[in-house]
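Here is chain A:
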Amino acid sequence: MIDKFFTIVPPWLIVLLVIFNVLLGAAAYLILLERKIASWTQDRIGPNRVGPAGLLQPLADGIKMFVKEDFRSKNTDKFMFTIAPIIMMLVVFTAMAVIPWGGVYQGTLTHESPDAISIPHGATLVGDPEPTGNGTEVVSTYRVPFQVFDANIGVLFLIAVLALAVYAVVFAGWASNNKYSFLGGIRAAAQMVSYEVPMGLSIITVVLMFGTLSLNEITEAQARYWFGFIPAWNIFCQPLAFIMFLICLHAEANRAPFDLAEAEQELVGGYHTEYSSMRLGLLLMGEYVGMVITSAVLVALFLGGWHFPGLTGNVDPANPSVTTSLLEIVLRIVVYLVKILVIIGVFMWVRWTLPRFRYDQLMNMAWRGLIPISLFGMVGTAVVIYFWNREPVDGVLLISGTQAIALLALNVIALVVFAVAAKMLPKANPNRKLQVPGSRFNPTQPATQLD
Partner candidate 1 sequence: MKQEDIILVEEPQLTLSDGFYLPQVFIGLGTTMKHMWKTIRPSGDIVVQYPEERREDRPVDEGGMLRPTYRGVHRLNKDMEGRPNCVACFMCSTACPAKCIHIEAGESPWPDREKYPVKFDIDELRCIYCGMCEEACPCDAIELTSIYKLVGTSRQEMILDKEKLLEIYDQTIDHEPM
Partner candidate 2 sequence: MPKITVDGKTIECKDKQVILEACKDNGIQIPHYCYHPGLSVVASCRICLVEVEGVPKLVPACQTPIRDGMVVNTNSPKAVANQKQVMEYLLTSHPLDCPVCDQAGECYLQDYSYEYGRAEPRFEEEKVKNPKKDVGDNILLYSDRCIMCTRCVRFTREVSGTSELFVDGRGAREEIQIFPGRPLNNPLAGNVVDICPVGALLDKNFLFKQRVWLLKSTPSISPVDAGGENIWVDHNEGKIYRCRPRYNADVNQWWISDETRYAWKAVSDGNRLVAAKKAQYSSQVETDWQKAADQAYTDLKNLAADSPGTLYALLSPMMACEEAYLLGKLIRSLDPQAVLVIGPVPQGEQQVFRNSITGKETFVIQGEKVPNANGVRKVIELLGGPSATYEELVKAEKPELKKLKGGWIVGGYLKDWVGKEQPALFKKGYRAVQDILPNSLVNSADVVIPGAAWTEKDGCWVNFKGIAQVFSKAVPAPEGVVSEAEVYHYLLRLPGAYSAAAVRAEIGEPVSAAKIPDADAPEPAMEFVEL
């Protein structure tokens, strides 16, 4: 019955429609959650006027955004000003395509003849269709991922697409023709470029371990157990890479303590100072949806994606992602979303805990802290898995329990080494005077004639 339905409406379309709408709604409610968490950390109550416990607040905000005047000031660059929020939304929703939301569903379909086999779009047949004995009828078994697009280069795709988000910020900052917006845009660009590097290195660490770029396969590889009871999630064997990745996500999402691009105290609103109405709404929503998507990537790479003890498929122990139960698929999606919510909670928790970095601290942290550590972790992991054969299952190389312990030990060593090395590194001098020729502080050099 449901299999027939899938031939008409393929699962990827269902995922697309459901997740798209869920994300849009979630973005609105995440703003409410953010405000609630903010007020709780500050011993307040938070919005509680619109609807019960303030639950209709996002609706009111949405109405406000829609009915406000769509204002664009006179000297803005019209094209770029308009396109910036669009890029923002486009990028985050495109990135959504490769997130493996619910693993793989295995279903059977009865066809009238071997020539008339029709399986859902995006599905693959498992084995050959078998005759049922009832005329020319054949039964086919197919597997279909609950994912918009099961790309075998999923991770690469994600990095590529998420890196485009900086364009939205830079365009918005540039097009506004406002020095605060412009500063915000410049800061965002420099920050995102710097933090792409440790983020990429952390991802490579994970990719190295499993030898695949498909997010689906990486998740599946984690849906196992070490020593029979420890979930084989990467956070347990690569905690350092996890933390690096989490920090980079904060920076990529332009959130506190890395929100220099929209530092209210310095830059009014940063790159979105000149935006109002739904254009501002799109930028803000893009930011929150982006947070959801990047958290989803984090969950897929380090927290076992949809995996939760008990949700390991019922078809083949070698392929734990495959299940014949739709209920399990739904439960997996719920588990996935809960994990994302927890990570977003951490995002907000951090935002209301840590003060903003100074710009030089921000750059120091990326180039003197995160990049060396993640590089060390990546090289160490590469060495470990090069000399220690892994068990290949279905094209994916799995990490055994002992290997996991070795990697964990490597992480601890990295931590100790860098803690000691940090003390020995020469101290940065952020307050040194730069000699600007011809400035009033440097009268010995002749002033260069401008214009």
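Here is the rule we go by: a contact is a pair of C-beta atoms (placed from the backbone, for glycine too) under 8 Å apart; a residue touches a chain by one contact, two chains touch by 3 or more; residues count from 1.
Candidate selection criterion: all candidates are chains of the complex that A comes from, given by their letters.
Predicted model, so just to flag it, every value in this text is computed and none were measured.
Student: Tell me which of 1 or 2 touches chain A in this complex.
Tutor: None of the others touch chain A; the one that does is 1.
Student: For chain A, which residues count as touching candidate 1 in their complex?
Tutor: Its residues touching candidate 1 are 37, 39-45, 243, 349-350, 352-354, 365, 369, 418-419, 422-423.
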